[in-house]
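Just dropping this structure here.
Of the protein chains in this complex, all but one are displayed in their positions.
Moving on to chain A:
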Amino acid sequence: MTDTTLSMPVQVAPRGRRIRLSVIGDHFVLILGALFMMAPIYMTLTTASHENLTIHREGLQFLFGGELLNNFDAAMFGQGGFSGEITGMSMLKNSLILGMGFALGKIVLSMMAAYAIVYFRLRFATFAFWVIFTTLLLPLEVRIVPSYEVITGLGLANTYTGLIVPLLASATGTFFFRQYFLSIPEELVEAARIDGAGPVKFFIDILVPLSRTMIAAIFIVMFVYGWNQYLWPTLITTDEGLYTLVRGIKQIRQSLAESNQIPAYGQAMALSIIAILPPVLIVVFLQNWFIKGLVESDK
């Protein structure tokens, strides 16, 4: 009996497929969760499609209005700020530079650090690793005042370098790459030695390609992390030309509000949507790599 009931759906499929109650339950929860997460984004989008006056009077909007394109256009290409220099495009560019620069810088630095720690017989390699590791206890927020001092002292305020470099100093990437390198079989290293691959060739020909899923995973995490930075860019960039999206959204509203006009709510909402998009796109398009990097060992 049990046999027949079990094999029935397979044989009679697809019409006779029975949906079990628990599946409905699961989906109900998932859909509810998704709606809950998506609702603010939806409302940002609908609100972005109304005139500032309407938003100012009536608050957040639930239905689409007719101003969507206008607001996006103004947000992206309209001049803003005190100087009138910043546009949504310039902020988008800055955000991309910060996100990319941070993620790539982080990957290069941490891969090389992990390479040194794992593959070279350094004195105190373990000690060095743990010293690097303890920087996890000191995120930028904790050391923000001295970091600010150092960067302004070096004359790097209002530069991309000053924006990116202080954020790079942390151990997460090094830690992940170290663990990954340790899992690469010793024999592979030896085979490469016999094949005449020196340290640089081994790194470039073997280690980097082997780590590509790991690199992609770390890139995603780091890009999103860099993209979402708020405190440090706020502190170190006073030049409006260097504003990133995340801090610019607030700035637009503020500066307009201070000049006795109705805040440009619509534009701010449009910018919020723009600010959400790149991380979402990256995660959507690279998620296969991301998952591979976390679970697969292609060794």
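Here are some notes:
Note that a residue touches a chain if its C-beta (ideal position, glycine included) is under 8 Å from a C-beta of that chain, and two chains touch if they have at least 3 such contacts; residues count from 1.
Just so it is clear, contacts and distances are computed from a predicted model.
One chain of the assembly is not displayed; among "sn-glycerol 3-phosphate transport system ATP-binding protein", "Cell division protein FtsX", "Acetoin:2,6-dichlorophenolindophenol oxidoreductase subunit alpha" or "ABC-type polar-amino-acid transporter", its UniProt protein name is "sn-glycerol 3-phosphate transport system ATP-binding protein". For the chain missing from the display, the contacting residue among A:Glu58, A:Asp205 or A:Asp239 is A:Asp205, taking the whole complex into account.
In the complete complex, the residue from A:Ala191, A:Leu231, A:Leu277 or A:Ile291 that touches the missing chain is A:Ala191. Think of the hidden chain as still there; on chain A it touches residues 185, 187-188, 190-197, 201, 205-206, 209-210, 212, 298-299.
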